[in-house]
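Note that one protein chain is taken out, while the other chains of the complex remain in position.
Let's turn to chain A:
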């Protein structure tokens, strides 16, 4: 992926030299045409066309922000309700992610989701121990959410 970005930059510079115009607008034009060229030539690279990764990263950021707002609303509901009816607990979650940065991002996402906080990552990087604010019915839903997160992160690292 980094190789393709570098190639795209070089194409932008070549465009600047070809058109003898050294402004940032010319570079942007060249970069855009470079994207098109790389898209046409995508089957010659080992990895997939890098713009898919860019889109996946943007989608991950969007998920982050939405989850942050949702978790705040749920925390507000718990705090401002007149009676504290919460049943906290710790549960284990198996994860399929392998690289360390993926696990870091996953645990950051889990920490920002409604009602969950990561307590510990096991030594073999396979299990996350999560403190949940309400353990009752949430656990299944939590697992579903985590599957979508895991899928989004996998989509980025593919």
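The criterion applied here is as follows: contacts are C-beta pairs under 8 Å (C-beta built on N, C-alpha and C of every residue); 3 or more make two chains touch, one makes a residue touch a chain; residues count from 1.
By definition in this document, contacts and distances are computed from a predicted model.
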{"item": "Protein name, per the UniProt record, of whichever chain is missing from view (\"Monovalent cation/H(+) antiporter subunit G\", \"Tyrosinase\", \"Transcription attenuation protein MtrB\" or \"Electron transfer flavoprotein subunit alpha\")", "value": "\"Monovalent cation/H(+) antiporter subunit G\""}
{"item": "Hidden partner chain, residues of chain A it touches", "value": "64, 68-69, 71-72, 75-76, 78-80, 84, 86-92, 107-108, 111-112, 115, 117-120, 122-123, 127, 129, 131, 133, 135"}
